[in-house]
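So the structure is just underneath, and the comments pick up after that.
Omission of a single protein chain aside, the complex is shown with its protein chains in their original locations.
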Amino acid sequence: MVARPEKIAGDSTDLAVDLCGIPLATPLMPAAGTLAKEALDRAKGVYGAMLPKTVTPRPRAGNPPPRVAEAPSGMVNSIGLQNVGLECFLEDLNLWDVGLPLFVSIAADAVTEFAAMCERLAGYGRVAAVELNLSCPNVEHGGLQFCAEPETVAEVVAACKETLPEKPLFAKLTNEGVVANAVAAEEAGADGLTLINTIPALVVDARERKVFLRGGLSGPAIKPVTLRAVYEVSRVVEGPIIGVGGISSGEDVAEFMIAGATAVQVGAGSFVREPREMLDEFAAYLRENELRARELSGFI
Amino acid sequence: MVARPEKIAGDSTDLAVDLCGIPLATPLMPAAGTLAKEALDRAKGVYGAMLPKTVTPRPRAGNPPPRVAEAPSGMVNSIGLQNVGLECFLEDLNLWDVGLPLFVSIAADAVTEFAAMCERLAGYGRVAAVELNLSCPNVEHGGLQFCAEPETVAEVVAACKETLPEKPLFAKLTNEGVVANAVAAEEAGADGLTLINTIPALVVDARERKVFLRGGLSGPAIKPVTLRAVYEVSRVVEGPIIGVGGISSGEDVAEFMIAGATAVQVGAGSFVREPREMLDEFAAYLRENELRARELSGFI
Amino acid sequence: MTARERFGDHALLRYRWPGQVPEPGQFVMARTSTQSLDPFLPRPLFVHDYEDREMSLFFEIRGRGTLLLAEEGARLLVSGPLGRGFQTDDGELVALLGGGVWVAPLKLLGRSLDREGIVCDTFLEIPATAPEAYAAWISESYPDATLVPTKETSDPSRAVLNRLGDLERYASLFASGPVEMLSAVMRASAGRVSAQIALRERMACANGSCYGCAIPVWGSGERIYARACVEGPVFPAEVLAW
Partner (left out) sequence: MTARERFGDHALLRYRWPGQVPEPGQFVMARTSTQSLDPFLPRPLFVHDYEDREMSLFFEIRGRGTLLLAEEGARLLVSGPLGRGFQTDDGELVALLGGGVWVAPLKLLGRSLDREGIVCDTFLEIPATAPEAYAAWISESYPDATLVPTKETSDPSRAVLNRLGDLERYASLFASGPVEMLSAVMRASAGRVSAQIALRERMACANGSCYGCAIPVWGSGERIYARACVEGPVFPAEVLAW
């Protein structure tokens, strides 16, 4: 890992990037579901955009514990989208006002609900962009994930683009079938893509001889898989890619941008290291290589 | 990780399992491509079966270096199936004679070639079973992997079963689409399944700003993903599953069997720890829990 | 790092702590390295004691994380203190109930009650199976505590409560022990005496972000999930929806 520089990030380095016309002071932002109001102070001066946990049309209690388990160089989680629901979220929208462009991540049980949420968000000027969490079960299709097939991905994206034409729309996909889904999303009108969500995983408790947790794997363990997804997709789509999965250092940020990402999100990595340190490391990397952030993305 | 027991494995513990009628003294075997002739001594008294690197119809030089890179809790490799080809392999077959049932892993460019290899192997009584490496490119289908679709999986398995009806046939699958492919393989006549092959991954060299390696991820990093595959597939197939992916301790072996595996393969883990230690740990686990190996598999 | 002691499979770490002064019942996140990504997560551990800028942790060696923390010569990286601890406002007689390694946070609690001039009776369960060294250490570090060996009763979870006798004598109960003991205290205290209970749930972020450390509680009549790392780890018994 790159050593921590004396200078703090930004002052001497051009970290700014542009995401569908939204100017970001740095290419880092929180991954959906990994930065809560209680920890907002970590965002200031570090992140280029704000992204709260996925919101659903109605409040969700979430899954019973255990919800997290450790894995080699990573963790498995099954939170169950615990959230207060769209209306409460919108009432408290100003809580997320930290002077950063606000991305809102949404999920729903049905295509029509996705579209309705976008329509509701259209009225909020403070919302800079919307991220569609397509890894949630599609109740109309027997609980199959929306991103299980390119057809449903296209369906959701098209419906949302129609009700929310004026704001950039990011489709967040899982690794399985990512290239086909990415193409489908872009053709249906997605302005950008967020790659990737957690990878389906299982943790077994050998002592109790039972399944301990069925959830999604994230953290450094999945970094090589995410980099592959970003790289392959960047070769077949036009729009910008937000890379997410396994970032825990400034060098990781550089790797994702080199592989084809315009910006990155930090999730599990922010639980074990300060995002500020990652940004400092990334800034040091840019200085050493005499590059500006925007020059790095899609280097190969 | 379980502490190393005083007793050495086996003497007090019943480690034996049965795989399609093939008795294995222990549920451990090498993962294809991770144990060469030079290291055979590690197999004796540890593994329940022998499994050499995948053989192809003709010799293959393999890929230019670099072929391996480290990843968080794992490694990425792109060897390119370097091997001497089926005929040389068969000439030196006795090299693999260490008193263990011999599994032979094969790969080919076309369905007909798979079938021809099986026909050739039929004559060799010393070959106990055949593992079909379906993660190799299908030249007839524009280089798409054989396990890219259930249809091709079924096609290869059926063709091989026809030319080699008398030996157990194991279909080795990748994680993508594993459940559908597993069902297809079993319906086409596969006696068992090997889950899983490496996960497509990319390693970026940030210093040089280039792709360092495009290959497959293996090692502990993928263990939760592999366990999930074994678990989900074990719920929909009848035949035995050989679990492979991320095993580096005796507790890992137990976890795979609890999740639904009848036996396991050790790959990258054997590069960093002695398989003998893993077996000792597994034996200690069985003693602590007063279980025999065969009682453990599919516990949940 | 000023001291690292081992009692069988338990360990006590002492180190200088120039940082924020901990409340009793708060916890820290502890790890041994920043270079390695495995074990990935730091481990949550209650602040066992704190005085004169020295903090200590008392824990059971369970798996790799605690094993590494207890290892001779290992580095110690601590962040905290975190969470919402015991609320000790009412100045009368209170009772401290502990069991197993979970007695850990009660040392600092006893110390601060003392400082506030609140009298407290301390009852600590000692499992019949507890190793010699461990039992010896407990009686030494909790000199005023009544030790309750759990063979004494058929129902270990109630052992300490039985010994406690009439609950109404106490302004409040403070409990940290095995889950069975905690739920027994919860039930017994209901509607009779205020009780505060120190809970544990697996954690990842420890700052409220991941929603991983879910504890079922009553929120305006509904059963909802609170986060042990920010709304806890200490909860009033009456809000718990176990």
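Labels A, B and C are assigned to the chains in the order they are written; within every chain, residues are numbered from 1.
Everything that follows uses one rule, which is that a contact is a pair of C-beta atoms (placed from the backbone, for glycine too) under 8 Å apart; a residue touches a chain by one contact, two chains touch by 3 or more.
For clarity, every value in this text was computed on a predicted model and none was experimentally measured.
Trainee: So there's a chain missing from this view; which of the remaining chains does it actually touch?
Mentor: Spelled out, the missing chain touches these shown chains: A, B, C.
Trainee: Just name the one of B:Ser105, B:Asn133 or B:Ser248 that touches the chain not displayed here.
Mentor: Residue touching the absent chain, from the options given: B:Ser248.
Trainee: Of B:Gly177, B:Pro220, B:Pro240 or B:Gly260, which residue touches the hidden chain?
Mentor: From the options B:Gly177, B:Pro220, B:Pro240 or B:Gly260, the contact with the absent chain belongs to B:Pro220.
Trainee: Give the residue, chosen from C:Gly25, C:Pro39, C:Gly80 or C:Pro233, that touches the chain omitted from the document.
Mentor: For the chain that is not drawn, the touching residue is C:Pro39.
Trainee: Sort through B:Ala16, B:Ile79 or B:Ala110 and give me the one touching the missing partner chain.
Mentor: Within the whole complex, the residue contacting the unshown chain is B:Ile79.
Trainee: Could I get the residues of subunit A that touch the absent chain, sorted low to high?
Mentor: 1, 72-73, 220
Trainee: With the missing chain put back, which residues of subunit B would touch it? List them for me.
Mentor: These residues of subunit B touch the chain that is not shown: 1, 33-39, 42, 53, 61-75, 77, 79, 82, 219-220, 248, 268, 270-273.
Trainee: Pick out the residues on subunit C that sit against the missing chain.
Mentor: Counting only subunit C, the missing chain is touched by 33, 35-39, 64, 67-68, 73.
In this text, only the chains that are shown with their structure count from here on.
Trainee: Just to be sure I understand: the centre of a chain is the mean of its C-alpha atoms, right? Then which chain's centre is nearest the mean of all of them?
Mentor: Here the chain at the core of the arrangement is A.
Trainee: Using mean C-alpha positions as chain centres, tell me how far subunit A is from subunit C in Å, no decimals.
Mentor: A distance of 36 Å separates the two centres.
Trainee: State, to the nearest whole Å, the distance from the C-alpha centre of subunit B to the C-alpha centre of subunit C.
Mentor: 46
Trainee: Would you please write down the residue numbers of subunit A that are in contact with two or more other chains?
Mentor: Touching at least two other chains: 71-74, 219-220.
Trainee: Check each residue of subunit C and list the ones that touch at least two other chains.
Mentor: Within subunit C, residues 37-38 contact more than one other chain.
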